[in-house]
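Step one of this worksheet: look at the structure below.
Removed: one protein chain of the complex. Kept in place: all other protein chains.
Right after this comes chain A.
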Amino acid sequence: MTTASADSDNALVELLPAADRANFIAHCEPVAFKLGQVLHTPDADTAFAYFPTRGFISVVAPLASTPGLEVGMVGNEGMVSAQLILGVGESPFRAVVQGAGDALRISASDLREQLGECPRLKAVLDRYVAVLIRQFATSAICVRYHAIRPRLARWLLMCQDRAHTDSFRMTHEFLAYMLGVRRAGVTQAAGALQAAGTIRYVRGTLTVLDRDGLERTACACYRADRLAFSSLLR
């Protein structure tokens, strides 16, 4: 049983009216997650949904013999295991922690029950699915048209928004997989951002120095993604 209060720092949970929120949180337990932890894998039954309150998680689509390509990112604006909203126990995606943090965790069966009992929760999560579709679609077109540097800038901004911090741990290799490019390409793009004074990258820790500069460098997909979430919250 949880001792969590009826306050949460997850935007979706916050959208619930106070009574619904308290009831929902009573069915959740607070958990911590570590960098690199896998929250769900393809083709295994999804046991839990996570509503992050801190930290962020990548939604990764499979690609044979690679770690896959990131198609979505979830922080405290969202939820991990959206397949459970859709009434499906399995998902083709892997959810991997990128930035350590905490979440409210609810079991698949409790979530199903809550969805049945709380129309407001259902409405909020339905909207979230629509935002996710938009994020995945943006990913599909972004990888098609945009160069590595603007994509890297976009990605860093998305991380920063969700991490609520300016520094995160990140290897070039990992970044390359997430962006679906060669390692050398990431090194080059990160080098250019560093030379421009936008970021600093030292021994696996990346620090954002100039957020405005990143925003100017990022492709329009970053703004599209922000817009999708602000429309969700309206």
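Please note the rule applied: a contact is a pair of C-beta atoms (placed from the backbone, for glycine too) under 8 Å apart; a residue touches a chain by one contact, two chains touch by 3 or more; residues count from 1.
By our rule, contacts and distances are computed from a predicted model.
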Name the absent chain as its UniProt record does, using one of the following: "Electron transfer flavoprotein subunit beta", "Xanthine dehydrogenase family protein subunit M", "HTH crp-type domain-containing protein" or "proton-translocating NAD(P)(+) transhydrogenase".
"HTH crp-type domain-containing protein"
Using the definition of touch stated at the top, determine which of A:A19, A:A44 or A:A130 touches the missing chain.
A:A130
Full-complex contact with the absent chain, from A:I85, A:I106, A:M158 or A:L193
A:I85
Pick from A:C28, A:A49, A:L69 or A:C118: which residue touches the chain that isn't shown?
A:L69
If the missing chain were put back, which residues of chain A would it touch?
59, 61-64, 68-69, 71-72, 82-83, 85-88, 90-93, 119, 122-123, 126-127, 129-134, 136-141, 143-145, 180, 220-221, 228, 231-232
